[in-house]
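Every protein chain except one is present and positioned as in the full complex.
Presenting chain A:
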């Protein structure tokens, strides 16, 4: 029953909640970002990060540094923390933590399949995969010719198997089919994660419902904007939207027929939580939409830490770290390209 988690949560989850709150305290602050934004070279960034928890991961990297190296090493830190938490988690927290990585697993599957289609070397593709989304039989994906084979040979034994029922066809894999497969899998994953959190109940269900609904809505907007001017039909576009969220179902009906960013704005401004996001953008401008959505997401993720005895803090922490890594990637790119005046275009402060 909601409200009684305080009696029993700490038995199995107290230690890990304390760990994750400790990790949260080590997220970079606005002062750290201000210092990083003033760096002249990537080595300066490395020097500033050496005083943070990223220090041990970057200290052995030789100069000249590359932006991808910084992202890779910072991601390794996140992976280590995640694995530490996962190995000490009991059910249902362990399943919850695994759910957090399924999105990366989907991205990795699509990367391997697309790369194989483009005759890339499998080893090279495996090196480019996100470490959080790795699974044992991932290299075998390269042999599949269509989705049916993909499922039968490899994915049937992975956590993604239940998500394939909606997109199994015998059509050969091509760029459009792969994109539809990616988005259909992600839709099925989000809905499954949502149902799982609802089953957990309590504060976890309440907070995760809000966070996942926001994620579903943001995906709907991104799919709409990215598909404008492409061959994706309105019906196909509608099929890629999740069946939950604030925009479901009427907002989705409007988004499905949008042909430009201003029509998307018109559809979204009817929903008060998204009015403030679109109010920050001028008409016709879509460039800052990503940053506006990230800012809103960070706000909601930080609020998850205001309550105790629920699993949403783990989800929130992982997402905040990913945002931090995105910030570091952006700052590194601006420094490397000598575009420091544009660094605040996309940095989202967490604290």
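Assume a contact is a pair of C-beta atoms (placed from the backbone, for glycine too) under 8 Å apart; a residue touches a chain by one contact, two chains touch by 3 or more; residues count from 1.
Rule of thumb we're sticking to: contacts and distances are computed from a predicted model.
Missing chain, UniProt protein name: "Vacuolar ATPase assembly protein VMA22", from among "Bacterial surface antigen (D15) domain-containing protein", "Palmitoyltransferase", "Vacuolar ATPase assembly protein VMA22" or "Protein OSCP1 isoform X3". Although one chain is not drawn, the whole complex shows that of A:120, A:239 or A:344 it is A:120 that touches it.
Per the touch definition above, the residue from A:43, A:269 or A:290 contacting the chain not shown is A:290.
Panel shows chain A; residues 68, 71, 107-108, 110-111, 114-115, 118-120, 124-125, 128-130, 175-176, 178-179, 182-183, 222-223, 225-227, 229-232, 286-287, 290, 326, 329-330, 333-334, 337, 339, 342, 345-346 of it touch the chain omitted from the view.
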